[in-house]
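All protein chains but one are shown at their positions in the complex.
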Amino acid sequence: MRFFSDNAAPVHPAVLDAMVAANVLDTAYDGDRWSQQLDGAFSDLFETSVKVLWVPTGTAANCLALTALCPPHGGIVCHRDAHIQVDEAGAPEFYTHGAKLLLADGPGAKLTPDAIRAVTDAIRPDVHQVQPHAVSITNATEYGLAYTPDEVAAIGDLAREKGWGLHMDGARFANAVAHLGCSPAEVTWRAGVDALSFGCVKNGGMSAEALIFFRPELAAPILYRRKRAGLLFSKGRYLAAQLLAMLEGDLWLENGHAANAGARLLAAAAGDRLVYPVEANEVFLRVTADEAASLRALGFDFYDWGVGEARLVISWNQTEAEIAPLAKAIAAL
Amino acid sequence: MRFFSDNAAPVHPAVLDAMVAANVLDTAYDGDRWSQQLDGAFSDLFETSVKVLWVPTGTAANCLALTALCPPHGGIVCHRDAHIQVDEAGAPEFYTHGAKLLLADGPGAKLTPDAIRAVTDAIRPDVHQVQPHAVSITNATEYGLAYTPDEVAAIGDLAREKGWGLHMDGARFANAVAHLGCSPAEVTWRAGVDALSFGCVKNGGMSAEALIFFRPELAAPILYRRKRAGLLFSKGRYLAAQLLAMLEGDLWLENGHAANAGARLLAAAAGDRLVYPVEANEVFLRVTADEAASLRALGFDFYDWGVGEARLVISWNQTEAEIAPLAKAIAAL
Amino acid sequence: MRFFSDNAAPVHPAVLDAMVAANVLDTAYDGDRWSQQLDGAFSDLFETSVKVLWVPTGTAANCLALTALCPPHGGIVCHRDAHIQVDEAGAPEFYTHGAKLLLADGPGAKLTPDAIRAVTDAIRPDVHQVQPHAVSITNATEYGLAYTPDEVAAIGDLAREKGWGLHMDGARFANAVAHLGCSPAEVTWRAGVDALSFGCVKNGGMSAEALIFFRPELAAPILYRRKRAGLLFSKGRYLAAQLLAMLEGDLWLENGHAANAGARLLAAAAGDRLVYPVEANEVFLRVTADEAASLRALGFDFYDWGVGEARLVISWNQTEAEIAPLAKAIAAL
Partner (left out) sequence: MRFFSDNAAPVHPAVLDAMVAANVLDTAYDGDRWSQQLDGAFSDLFETSVKVLWVPTGTAANCLALTALCPPHGGIVCHRDAHIQVDEAGAPEFYTHGAKLLLADGPGAKLTPDAIRAVTDAIRPDVHQVQPHAVSITNATEYGLAYTPDEVAAIGDLAREKGWGLHMDGARFANAVAHLGCSPAEVTWRAGVDALSFGCVKNGGMSAEALIFFRPELAAPILYRRKRAGLLFSKGRYLAAQLLAMLEGDLWLENGHAANAGARLLAAAAGDRLVYPVEANEVFLRVTADEAASLRALGFDFYDWGVGEARLVISWNQTEAEIAPLAKAIAAL
């Protein structure tokens, strides 16, 4: 059984059905009737007027958002373990034309105002040093922790005070919200977030993420940037249809709940082995190399995460029947 | 009826079926079993060993190809009406980090060695001027003309003599090959082409183009560039499956033939109104504003193309039954 | 005698003296007492409050100015023969991160509102095409013509109407103003210019140009861009001293008058051979290859400028005694 990542899971049937239903002639690019519904649908979800762009990958969503918030000569504060720093192959630098990621620390890949200030207070406000223009946080974090609305708001307050933009990488936003039980609005724009990468691909989608601007005026130049990045699909309706299907009946949230529940099964079995509290759909375990090998011998696949740790990720479609044997095996270690 | 473009047509059922069939768990990115078949399948088609990358748009395919062939300080010769110059929103400049498009002329958006030399011979070989490093041609051209193998080879010879790379934008490659009746190899690498954007989206695909490198060593850095551009889908199998479905039973070519046949119906009706010979699936007509209005009044949609001209494009799925009324209306003008 | 260009002439003694006088310890970068005088000195000259940055080359001045006026995804309208298009090796694309130069036509490298509109009216206002954000004009033009205040104002009005920035490449601004007899203010900010590259290197300076922002708020990010481009000299006082020396007693204008006067000597001798009216310090002549050869045989060096034309440029330091023999030779052709 695969517990490598949620990024390769199958597509939810409702999403696939929506794509099939979109297989009719319509206007090209984002002029079709699916794409035209996105602003409204997400404005409803977020209880405020937003502008939404479909993009095919989380990297694209993150980087276009950063482009809106930071000039080429600026800096973006993020965690040292943030996906944009570690696993996007320099895409932020490409999209922003060379902005610098300013790396902050914090347990579980989570930032705090103090952690951010520790980085930015050390920057001389002169032209020789790259000045911060934005902050990017990931919710849920790369280690499966959820920022609460208050935690985000504390960072949002700092950002506003300093005149910085605030981006949230929500590759696993559904998992975070499912854990928090708050409204999507509370943990985003009400807490000061300017742009959100609303992830769907890890959560039952195929190839569509929603880039959401809570300050709608930010979107206009990004429409040009999206095209300029080769990301303006001529048949955009197949992306928009995915997003709408995810919103329909709150499928996005249901899938988030499902994956989180699976992770909790593992967490319960793992006991003291947990490196971090399990809040979303990722479980980090302390295991020896021998223990890891024994799990693999039983047919469970997962990533080693540094020395003595393993990462297990639950996908939206993994059932208790699939997960229980792993939980049992972990408990038996 | 819509004759705006082939870029918004529905997806061929075989392509959609292939995507649905790919809706199982597999390895992420391009490690899945569909993606792993691409090099082989396209090597068979092109009768030589090629490296293939799936990408979601023609703009992405073109621009990644150019990035492989031209340094940031170089220039790329293309036609003044080339898609990369006119309709990609500066994407070539973005991907290549500022390379300059050097604009050549020629009827029907078609280049010749002489047309290219007219541009490049005027460039002083000193550091004050941007030096040509590559040529990009579109086959079929933006005006629906097909370069023959000999015509490409003449440009290929020049490129080789000068040390330039040669890229072919094949957004409508199928239409060109269907018209030419040659093998794909003859009109590409055997004629000196280094990289081809093998278009599928306009030809029955949903969201996948094949970027083909005939000099396989060019591909290695572009794998990084694809990721860095936010184009490495985590569920790449849905793109690879589209491409494989297009190759299966030469569906790509069949669709090209179908669209071309439809265009010939219109051409036959248009007589002296044709601005260019109809070789692919585009028809450019001389029509007055009144004539255009009368066609539209009959329910036919299309683009005006400058003053006194109209562009009509036939998609893979448009039947004779759909096209015949337009042909009749044109004949009756 | 050399009539190739004014760009290699010696440095005016007053400029060199000022540099020698600056050879004392002072604050680094632009914190020294010379640099600190620049805003005031140029504000006096231009009769308005300006922000000034020293930079070492005209290319740097032009490109930093364009960076202030055009985003990476935007376009800059300039003449097809503009220095930024022809002779800066893609520096505008580098500095602006890939903005596109949109090429307009006009005799003598001079733009008009109509010439600009002919380019920009053809651009569809959609995301597929690069939208104009700025205009750049050269005064005096690359062919030695001066824009009058009214001509600039007509372009400035168009720019304001459209929301575009307006840059003036003033590599030979002194020659233009010397010809026009107007105030520097009249032909710049009063006519709608936002940023001026105030050239000194061709006019008696060594290695300093003044980049002048008439909208002072544009300067703040460009201070970062200058540093980021490796252009923030640690001993900036030697650049600032050059500029101050050029302003002292209006040396810049005196040198412009001197060079223009020399060009008029040639123009008077050239009669019908003149390709353009001689308004600044450049003379373009119709000459056959044999005639050009005969002039060279007499020891006069100059550039051929296309077929059947020659370009002769007079420098600030060339005396009537040096120029008269060439005038005589031209008259005798």
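A, B and C label the chains in the order they appear, each numbered from 1.
Rule of thumb we're sticking to: a contact is a pair of C-beta atoms (placed from the backbone, for glycine too) under 8 Å apart; a residue touches a chain by one contact, two chains touch by 3 or more.
For clarity, every value in this text was computed on a predicted model and none was experimentally measured.
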*Which listed residue, C:8, C:118 or C:332, touches the chain dropped from view?*
C:8
_Touch as defined at the start, partner being the missing chain; which of C:82, C:158 or C:201 qualifies?_
C:201
*Would you indicate which residue among C:26, C:254 or C:309 is in contact with the undisplayed chain?*
C:26
_From the list C:16, C:103, C:153 or C:333, pick the residue that touches the absent chain._
C:16
_Residues from chain C at the interface with the omitted partner, ascending_ = 2, 4-5, 7-11, 16, 19-20, 23-28, 32, 55-57, 59-61, 63-64, 88-91, 94-95, 201-202, 206-207, 224, 227-235, 238-239
*asked:* Even though one chain is hidden, which residues of chain A still touch it in the full complex?
replied: 72-73, 75, 86-90, 93-94, 97-100, 127-130
*Name every residue on chain B in touch with the hidden partner chain.*
71-73, 97, 127-128, 131, 221, 223-228, 232
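We adopt the following convention: only the chains that are shown with their structure count from here on.
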*Taking each chain's centre as the average of its Cα atoms, which is closest to the average over all protein Cα atoms shown?*
B
*Please state whether the interface between chain A and chain B is built from the same residues or different ones, using more than half shared residue numbers as the mark of same.*
same
_Farthest chain from chain C, going by the mean of C-alpha atoms per chain?_
A
*Taking each chain's centre as its mean C-alpha position, how far apart are chain B and chain C in Å?*
42
*Mind checking the centre-to-centre distance between chain A and chain C? Centres are C-alpha means, answer in whole Å.*
49
_Distance between chain A and chain B based on Cα centroids, please, to the nearest Å._
34
*asked:* Residues touching two or more other chains, restricted to chain B: which are they?
replied: 88-90, 94
